[in-house]
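All protein chains but one are shown in place.
Here is subunit A:
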Amino acid sequence: MATYLLRKPDKMAKPKRLGNSPNGMVIVSLTIALFLIGLCGLLTLNARKLTGLVKQNVEIQVYLENGLTSAKLDSIFKQVAKNDFVLVENNSPQINFTSKEVAARDFIKESGEDFRKLLGNNNPLHDLYSVKVKEEYFSEKNLKNIKNQLEKISGVHEVGYVENFVDEVNRNISKIYMVLSVFVGLLLFIIIILVNNTIKLSLYSQRMLIRSMQLVGATNGFIRKPFVIKGAIQGLISGFIACALLFASQQFAVYKVAELAVLQEPVKMLMLTGVVLILGLLIGVVSTFQSVDRYLRLSLDDLH
């Protein structure tokens, strides 16, 4: 009322609408929370894709002793193939044989160094079976057991695999999830308090309007509606900004590390965007609804 007296009639402000409330802080905080939730989702998607790729490519290398007969090679193949851990596709065990000659040729091709110049015709490499392993055996412990088991087969020189790799990937992803989850939880908690306080301030500044509405017989639904609509809009705006940030971060990451492009999944990314938007809408609506409801149940004497 006092502020009104200071205004000239021709410069009247627009009518104070029910539901008006400071929204900058709510949008910023909600955007950060949604962005982090989206980031968790994106990491999950990428991690799943990465794990899938890793699992498709991790092989156990069974190096064979030199000078084995083809019958012996066949026997070793059968002994390896009968194991439960060997991946079977189209009824055929996923075991590939690479002769030491082929291995040498590949090595020279990849490294550009011809060791034959140094060692003469002496090829230090071994024939090998590359064995693909079923997903359920992808743990450090299982791979170690498999290694020990295969090394007992006669004619096997050595068994190798990229140690610590799989567990390291799993461990790091878990750690990132944990840190992000705590962060997201904390942010959601702050958001709820912030929305609550914003609504409280807003209701306080509009208490005369609300009291008048209550006394003329407006239902709580009518009073609540503009606040909830505003909450929904704030949630959606935050959701859109968070999605844009997510998309930008993903593109930036790919720009910096081109190999990450292989992890991109456009359809799943779209679905994630949808989830972030719906989550923003839900958080906006539910937290506003709860806050307004609590204050509508208060006696207006308490609000004064």
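Criterion: contacts are C-beta pairs under 8 Å (C-beta built on N, C-alpha and C of every residue); 3 or more make two chains touch, one makes a residue touch a chain; residues count from 1.
Note that contacts and distances are computed from a predicted model.
The complex appears with one chain absent; UniProt names that chain "Cell division ATP-binding protein FtsE" among the candidates "Aspartyl/glutamyl-tRNA(Asn/Gln) amidotransferase subunit C", "Cell division ATP-binding protein FtsE", "C-type cytochrome biogenesis protein CcsB" or "NADH dehydrogenase subunit M". Of the candidate positions A:Ile27, A:Val58, A:Leu73 or A:Met213, contact with the unshown chain belongs to A:Met213.
Within the entire complex, the positions of subunit A that touch the omitted partner chain are 1, 4, 9, 12-16, 208-209, 212-220, 222-223, 297, 300.
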